[in-house]
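Contents: one structure, followed by commentary.
Selected chains only, in their assembly positions.
When the chains are written out, they are named A, B and C in that same order, and each has its own residue count from 1.
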Amino acid sequence: MLDARTAKWPEVKEYIEKGCVAILAFGAQEEHGPHCPLSTDTIMAAGLARRLAEKLDALLLPPIPYGETWNNSRFPGTITISFSTAKALIMDIAISLKKTGLKALIIVNGHFGNRAPVELACQILRDDHNFPTLHLDYPGMARLAAEICESKPAGMGFYHADELETSIVLALEPTAVCMERAVAEYPDFPPTLGSQPIYLDEFNHSGVFGDPTLASAEKGERLLKGLTVAALQVITPFLDSIK
Amino acid sequence: MLDARTAKWPEVKEYIEKGCVAILAFGAQEEHGPHCPLSTDTIMAAGLARRLAEKLDALLLPPIPYGETWNNSRFPGTITISFSTAKALIMDIAISLKKTGLKALIIVNGHFGNRAPVELACQILRDDHNFPTLHLDYPGMARLAAEICESKPAGMGFYHADELETSIVLALEPTAVCMERAVAEYPDFPPTLGSQPIYLDEFNHSGVFGDPTLASAEKGERLLKGLTVAALQVITPFLDSIK
Amino acid sequence: MLDARTAKWPEVKEYIEKGCVAILAFGAQEEHGPHCPLSTDTIMAAGLARRLAEKLDALLLPPIPYGETWNNSRFPGTITISFSTAKALIMDIAISLKKTGLKALIIVNGHFGNRAPVELACQILRDDHNFPTLHLDYPGMARLAAEICESKPAGMGFYHADELETSIVLALEPTAVCMERAVAEYPDFPPTLGSQPIYLDEFNHSGVFGDPTLASAEKGERLLKGLTVAALQVITPFLDSIK
């Protein structure tokens, strides 16, 4: 594994010549309740990306710390970038990687709002730049949450500042979590959620979706291991296909 | 000072209510010779931004780790984003900050290529969004280099992977520097440099401009102190003007 | 209900003065197997939109017959528009409606690829144009499919040219279906589906996902009734909120 943040360029040159792929975490700066850090999504995606880079002996890129977080952008501390900026970042980084010989990019996406711009970027990178990309959105997460977490999820696909996310941050950067402020909140979802542009603060007060109070670093470690395994099950056929 | 990376949103809310400004380092992922890390510009800008945030009791945002590095983009490990993406990032972040009540943004720019897109973004933020911004490009750097560094600069405005930059990284993150690989290079500048789009690898081989071998953490610390003082001399009248 | 396709402008003026909302079906021109028409998604969305317009005494707009169908765009007859064009269509239509006094727009989306551009348009219409929109993606469809259809779905969220879709087109425009050519196909989904930009013809041969041979107009009618009920459960609180 080569960490591109601290690597020197001749080291990267060697890595590229060996045929490595690059791994990029795409995080967000977004409220995660009164107990989890604003960079929770970045910490989680970067943590998983690092483990994958180790397994794959890949080039680990610095994570993108800002993402598309429109629906949380009225919470102080959330900073959103637009759909088009998120898409452009992926496009630019991939095109630049291709220019110096990288053969593929694996994106570890840590935030739901980034998903659509990443998918669009990857389509264009395939069609117009012939550059292979894979984007992972925590494969296996719902299954792992059900297996490992004790609290029930908030529903509607939300795993946000809950037992799952809090556990993973506890495993990766425990000093960034303040468990004594952790509170549970199971919001009443408005009936038009998903069908209307709704800011989450219209029905969620703490920024928590679920119950983080049962979180632990040990669960986080198990979750990370599970995510790593699930991710590799997608990465392996991808790497085979670009050989 | 509040570090927005690990802060929780209610803490940011309080800080905004007190009337704080935000500070954002804009770095780059760019070759810096065989001895300095690819994230040298991010490390330096983030280091200066943190010191300024401490002095100003400001909200310190996660640094942007990718910048516009077109002219170095043929060196492996350099990853450039386009002018428009760099501009869009500043626009989006500033607009999002304004939405939750921040009163101003100070950008600590660590990379030359970011300068023009940042300036354009700041003009639009003034005219169309009435949002005050200040962007700092290491004020006082040439004077401080002359005072503190022993080697002569490469010229043409380049302070890149040289005694100055290497010293600052040694002061901020010494493990990211590999001094034994440091070499001096004083390139012959092509006569059309600045008048033509030229990739730096067309006349620079190591990625170094100048002589980093005399660098030291102690010089880096003095440089950082000097940059902090010089930056505050620009920030103070800015803050006065937006009161 | 007023059908804006054949209405005359003074009739629309009266309807707007009564405070009506507009309903817009967003379809697609996309392969739907050897038995279903290329405009299946338009027929379905327009059929549901008409029923909703009748219930709501709304202004029924002409359906958009082209959508974002990138992943099927290698099948002859599929015609895709880009993400940005799909988004622009919704933006333009909504802004134009607002100009003449419409108070809200309900979008009945008939195609998965339209979902992300519609969501983005609706966010911008809220923030920058203060115009309420609701977009429906067949609420209740998975539940209704399980209740009414006999064949098992292809999985991965695909209801495409299968028993469900074929039944609905049989109910709405039976002459457009050629049941004698209907075939079942349960594709082997590639492990990277959803994580990579994949054209569906890379693993799907007929264009069918599931088993359409059990389709009937009667099932289609039941499905449409169920979709209408489910849609109204989302529309009612939306209309209440904009009163």
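Definition applied: a residue touches a chain if its C-beta (ideal position, glycine included) is under 8 Å from a C-beta of that chain, and two chains touch if they have at least 3 such contacts.
The shown structure was predicted, so the numbers you read here are calculated from the model rather than taken from an experiment.
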*With 3 copies placed here, how many are in the full complex?*
6
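As a working rule, only the chains that are shown with their structure count from here on.
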_Least hop count linking subunit B to subunit C through chains in contact_ = 2
_Between subunit A and subunit B, how many degrees of rotation does a Cα superposition need? Round to steps of 5._
180
*Check the residue numbers that subunit A and subunit C use where they touch, and answer same if over half are used by both copies, otherwise different.*
same
_subunit B and subunit C: spacing of chain centres that average the CA atoms, whole Å_ = 49
*Can you check how far apart subunit A and subunit B are, centre to centre, with Cα atoms defining each centre and the answer in Å?*
26
_Separation of mean Cα positions, subunit C and subunit A [Å, integer]_ = 30
*subunit C: positions in contact with at least two other chains*: none
*asked:* If we count contacts the way the header does, which residues on subunit A are in touch with subunit C in the complex?
replied: 70, 83, 116, 119-120, 122-123, 125-127, 132-137, 139, 190-192, 194-197, 233-234, 237-238, 241
*For subunit A, which residues count as touching subunit B in their complex?*
4-13, 16, 29, 31-39, 42, 61-66, 73-82, 84-85, 88-89, 92-93, 96-97, 99-101, 173, 175-176, 178, 181, 207
